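Every protein chain except one is present and positioned as in the full complex.
Letters A, B, C and D name the chains as they come in the text, with residue numbers starting at 1 for each one.
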Amino acid sequence: MSFKTEEYVLNVGPQHPSTHGVFRMRITLDGEIVKDVEPIFGYLHRGVEKLMEMRTYKQGIPMTDRLDYVSAINNNWPYVMAVEELAGIEVPEKAEYMRVIMAEMQRISSHYLAVGSQMNDMGSFYTVFMYMFREREKLTDLMEMVTGQRMMYNYMRFGGVSQDFPKEFVPLLRKFLRIFPKYMKEYEDLLYDNEIYLSRTKGVGILTREDAINISTSGPVLRSAGVDFDVRRDLPYSIYNKFKFDVPVGKNGDVYDRVWIRMEEMKQSASIIEQALDMMPAEGKYQTKVPVVLHVPEGKTYKRIESPRGILGCYLESDGSDKPYRCHFRAPAFINLTALKKLMVGQTLSDAIITFGSVDLSMGEVDR
Amino acid sequence: MSRHYGQGIIKGMKVTLKNLVRGPITVQYPEEKLNLAKRERGISLAWNPEKCIGCYTCEDACPHHSIHIETSEQPKQLRKLLPCIMKCPAKVEAAKYVRAIATGNPEEALSIIREQLPLPSACAYVCAHPCESACTRKTVDNPVAIRKLKRYAVEHDDGRWMKNVKQAEPTGKSVAIIGAGPAGLTAAYYLLRKGHKVTVFDELPKAGGMMLVGIPRFRLPEDALMHDVKVIEDMGCEFKFNTRVEDPKSLLGNGFDSVLLATGAHEAAKLGIPGEDNEHVLGGVYFLKDVALGKKIEIGNNVVIVGGGNTAMDCCRTAVRLGAKNVFVLYRRTRNEMPADSEEIDMAIEEGVDMQYLASPVRVFEENGQLKVECKKMELGPVDASGRRSPVPIEGSEYIIDVDTVISASSQYPIVPESFGVKKNESNSRIIVDRAMATDIPGIYAAGDNVLGSSTVIQAVAQAKTAAKSIDTYLGGDGNITEVLHNEMPLPLRPGRPNPDNVHDSVYTDVDTRITNFECVEECWDQETAEAEANRCLRCDLQYEVTHYDLKGGQCVYCGLCVESCPFGALFSSSEYERATYTTEDQVLHKEHLIDAPKSSYYHSELDSELPDQSLLLDIDKEESDKKKKKEEEKKTEESVKEEK
Amino acid sequence: MWYENFWWHLVIAAVILIAYFFFFIVMFIWTERRVIGFFQIRRGPNRIGPLGLFQGIADVIKVMLKEDIVPNKTDKILFWLSPLMAFVPVMMILAVIPFSKGFQLVDLNVGIIYIAAVSSISSVGVFLCGYACNNKYGLIGGMRGLAQFISYEIPMLLVLISLVISSGTMSVNGIVAAQSLPNIIFMPLAFVCYFISSLAEINRTPFDVMECDSEIVAGFNIEYSGMKFAMLYLVEYGEAVVMSTLVATLFLGGYKGIFIDGPIPLLIKMVIVFLFILWIRATLPRLTVEKSMSLCWKFLLPLALFNLLFTAVRITFFPDLAQWIVVLVSIVMTVLIIYLWSGLYKPGRELQHE
Amino acid sequence: MRMGKEIKMKTYDALSKQFEYVKTGNGFAEIPSENILECTEWLKNEAGYDYLEMITASDHNEKFLLVYTLINVVDKTDIIIRTSVPREKPEIDSLSNIWTGADFQEREIFDLMGIVFKGHKNLKRIVLWDGFEGHPQRKDFKDVI
Partner (left out) sequence: MEIAEQPFIPSLNEADFYEGSEIKNLRHDSQAVIPDDMDWSDETVKELNKNIILTTLDDAINWAHKASLWPVTCFTACCTFEFIATSMSRFDIARFGMEVLRPSPRQADLLVCGGTLTWKMAPQIKRIYEQMAEPKWVIAMGACAVSGGIFQDSYAVVPGYNHIIPVDVYIPGCPPRPETLLYGLETLRKKIDHDKCEWEKKSK
């Protein structure tokens, strides 16, 4: 008598508690072992790129906010940089510092969310998530103070930022940075020593260096595989060459490394913010005056930044009118998704789920 | 390292217990409400009906048409002082005549211009249009092309303005005006109107001064200039051309009761580099003057022009028309920093001029009978006092261009002759005057470039107007030179929004034909374009009452672009956040709601002080940090006590 | 006693037990949500009734009143039957628990075996839930649950046997009576094994593999709504009630208190056990099913066997040892053996870089 | 920074030396569409540009412009390659067999722009649903309900 198992197809998503949005995986399972996975997405395809062609340049900024809704400010940046290059708009020095500060705050808050929801996927019933959200709320408060919104900041403008920091903002941000390490220590206690956490993350979802490069992954996923590449340091934009910071690089490319990198990056971001606050000129313009309807000269450009999820690029073509001719976003999460098959196959369903969580997607960006 | 199961779990449980002790951070919402950020962009807009003039900018700024406005056709007058009028040195009422053109009344428009400006034709071609740089429309896209509209008005001169002219009785006093430039002609016009007898002396053979010799004919045709001059001539002005007045004081006794010095700026600035004395190195102003007066100049095939102002553009384009094959313009900074008009630069490039940015001449020398210019590359350094980034030379980046002629068009300045005997500045380039334009000698006045340095036509006109007032007062008049030439018009109706199009393109003659002659390059707009362009004016001084102001609340994403784009500060973000409805229709917010909505200080930092501070989650860590601080302080004091011991 | 053989005694006791069961389910719903809330630096339900006390009642009423959907293509009979099968046995366990001296529905002389037998029926019910609903998630959840139940039953039973050896009786009442000091002090190792395996039995964090939200949506109860879901919902908390009561009875001295005996000490102990479960729930992430299995077979089972051996040796060869020596030896031994044993495990897979 | 620029310029020069049909412009190299595979393979294996950062396309009426950016992860430089395919026959070789990372991006371009990638193993709609009419990123797209 011989036993034979039958493979079956399990649809995970589009409505599923741990797909981080409307994402669907068609997983072929043998028992609980994943044999094949086919990512299916587009459930949040809103046609942002097409819509941007129908709007003026400035009206495009709120659209970019809604791409990667977890890190709105980082999304503004490549678009704004691309338009600035084509239109030849100068950014005042102070505005560059303000952008860096806001973007790094956004990175911290985005990583809080990523790590927190990772723990949630692991089933720690919201506790870590809630603690991290407390810190994130503090950042949200600070950013709300500057921009007036909690999520869709719509902060960057061509030639600077929309508004100056309010005067009470900088002391409060410094205060946040002062208490930041204390809470980080707590989270590390909650994560790194916990045996259940270790047993679930170590050696799970391994991505090799070769695969990571071949699949064009970026951000923490790429760095966890041991590739030392960070756009902020290696192809510096804005004023990142003025700051000193480390780029954490993983060894094994597993879930543990990816979470570890996110935790380390938060600390580095905090140090960048601190440096930027010290170096920021007290006086100066925060914005170059640009008309509401901007007419950008003809040209093509490509600008990239390091968003919390990886290389976020904006390819912009202008035909001289007041609307972009073509605007394409290189969405890091979208391309990181390609690695999903490599990451998941051969693992159990539970591990596959946390591996998926460790890639840290936001579907708005994947589908655009 | 061996790890024992349980340690980490216990560590984690310690953390959760610690947080349990810390206590909840929950806000009990319906009873306990947070203070929002001062800049909160809540789910409504606040709208100020007094400030809103119904310009539809917010409606157009919305990415997806969430705002719907309807305005009444009939406006009401709101204010008199407008940016365009304020910014104009001669206080020409730009908004008014643009409106006249928009309603199809270019003749009336000319009357309005004529009230303040006796040289409308000349200004219509070459005015530096400070009004445009102040135009409110600039915040939306590009300013209304006021100068070109003036041109359109001038082309429709039917002499209607003459009917309302009030000529004063002759006073019997006579005034000598030295220089028939913009300042001189303006002063002559107003003094003639006040009944004085005016004689204008000029060393050139024609009237026009700098407008004649400083501006090439393809920008300001002679006909247009002479049209203005003829008006003044018809009023009885006496011109004495080819006459150089050396001593204005002597005129005072000889039948003239007063003298106005309006000699202009005719000297070109030096480059300040070795080899400048070469005969092929020309001053830009001299070059233009010679060309304007019809002298024959050999400039050869390769011409280098140094500078980035309008004079440089005039020079290079003149050089092209004189047949130079290769014309270079060397400028130290980049195009963004160039003081010349963008259109001028565009046209120069179209005509084949090679713009070399970030380059500066180092020396001029002759080698084997060939004139050469050595240039150096520059790069932009930090921002200097003028707000522009200063050029910094790059070492070792020298290169050499073979040239036939070098034209230094960096700037020009006036030289006041010693024989005038008036008080001057140290470098002899300015006459010092008081606020009434009077010099230190009673009866002698000065206006124009010899007071200002190198400046614009409209500045000179403005000064001449002041001078004319003072002279009239000096000669016993009332000093009132205001005129009313236009007929009263009703306030213009507007059925919809201002024209949302971008600024209309100017019409130029074809490049290939225009570089062969000195015909005027810019063509006048036709009626349709001119009226469309004039309709772009937002009419800042009129208020079209907003009858409907609907915000589709369920559709708006509260991005704040409308608040940002409002040129009049009539829109505010609102800090309202409590609204939920059972139907979609209820989502639409109407005018009444928006008026009452609480305002936030998004883009209105003046409201900051009125609003309460934001409640922050960060404050929960206050006590701990305070405790720490206290402990540290205690330690310090203990240490200091110990040290003292 | 005079009342022992009257049928109405059974009726009244049953009513009291059922009331106790439901009351504590409702209160535990509230307690769990409230306490977890405080662990998560928030307040938890506090609007419905004073301090939010009626939260559980409202939940139960609402769930019961919801539309009862029976999806197409389900196994109709099992779909109806399985929630009952899961729910009823949980309640039946209470029958043998003494709430006070003499207050017990039935004092079975094979009480321990009864408990073991009845509680396994419940797990079959849960598995059938997952099977009957014709849903892959449900099936995975049911299978996971069943595998885990069966595995953890073994260390649990071994511990119970050691308990029986030590007390010399199989009656629950007898075990309570035999605890002059609570069993947790005599046999801490047994307590650890029993507590962990009963966490797995009642499907609580970190062993909630069969209902894990983030992986298999809602596991076995994915297709249930209305009254049937209400039953499953009650099972979840009912098991918690029963299990905390059992732990309190078997290891913490049952109804024996420091000052007074009776139901009140039992209830206090039970609530303390439940709070401890909540603390664990608030802290730990979930184990995967295979890791929970390996924990059972590689960690708990040897410990439970050792515990059995140790207890047997103690009872057989040193029945008259002074109490303090027994307590000392067993505590030292427990700490030592857990420390040594746990050092053999490595969390996570072996990686080349470490 | 200047270092990176020099390496970049050198790569462009080397590329145009290696393949005579390559035209280099200000910050990009223009390659005929039929040679894309050859060039990118050379760049990957010989020049060290082993990271395919992005692929995108834009609609220019009579042709589609395709833009590829590559990064050298070791030297930290990037280059941009452009190519174009005619509108009547929008076909180009797929890079997904060299770079797995091109897989989804090419599918997306196929979906939204309607360019067919020859050699792609699973070329079907990715963000829109099966049976959607038209390719929305094209300029002449009209939505049919």
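Going forward, a residue touches a chain if its C-beta (ideal position, glycine included) is under 8 Å from a C-beta of that chain, and two chains touch if they have at least 3 such contacts.
Remember, it's a predicted structure, so these values are computed and weren't measured experimentally.
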Key: Neighbouring displayed chains - absent chain, whole complex   = A, B, C, D
Task = Sort through B:G352, B:G421, B:G554 or B:P598 and give me the one touching the missing partner chain.
result = B:G554
Omitted-chain contact residue, chosen from A:H111, A:R134, A:K202 or A:R232 = A:R134
Query = Pick from A:P39, A:P62 or A:P332: which residue touches the chain that isn't shown?
reply = A:P62
Note = Out of B:K33, B:K51, B:K270 or B:K325, the sole contact with the unshown chain comes from B:K33
Query = Which subunit C residues would touch the chain omitted from the figure, given the whole complex?
reply = 33, 37, 40-48, 52, 54-55, 57-59, 61-63, 65-69, 213, 217-218, 221-226, 229
Inquiry  = Residue by residue, what part of subunit B touches the chain that was omitted?
reply    = 24-30, 33-34, 36, 42-43, 63-64, 552-559, 577-587, 617
Ask   = Which positions on subunit A touch the chain that was left off?
value = 9, 14-17, 21-22, 26, 38, 42-48, 50-51, 54, 62-63, 66, 69-70, 113, 129-130, 133-134, 137, 140, 150-152, 363-364, 367
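As a working rule, only the chains that are shown with their structure count from here on.
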Ask   = Considering A-B alongside A-C, which chain pair is linked by more C-beta pairs in contact?
value = A-B
CA centroid of subunit A to CA centroid of subunit B, Å = 43
Inquiry  = Just the number, please: Cα centre separation of subunit A and subunit D in whole Å.
reply    = 24
Remark   = Multi-chain contacts in subunit C, i.e. residues touching at least two other chains, fall at 39-42, 282-284, 345, 347
Query = Going by the touch rule set out above, which residues of subunit B reach two or more other chains?
reply = 3, 5-6, 9, 12, 15-16, 19, 25
Ask   = Given the complex with subunit D, which residues does subunit A contribute to the contact?
value = 41-42, 45, 47, 49-50, 211, 213-217, 227, 229, 234-236, 241, 300, 302, 304, 311, 313, 315, 317, 325-326, 328, 330, 334-335, 337-338, 342, 367-368
Query = Which residues, counting only subunit A, touch subunit C once they are in their complex?
reply = 8, 10, 16-18, 32, 119-127, 130-131, 134, 190, 194-204, 251-252, 254, 256, 348-351, 353
Ask   = What residues on subunit A touch subunit B, complex-wise?
value = 55, 58-59, 61-63, 65, 88, 90, 127, 131, 134, 137-138, 141-142, 144-149, 152, 154, 162-164, 166, 168, 172, 175-176, 178-179, 186, 189-190, 192-198, 289, 291-295, 322
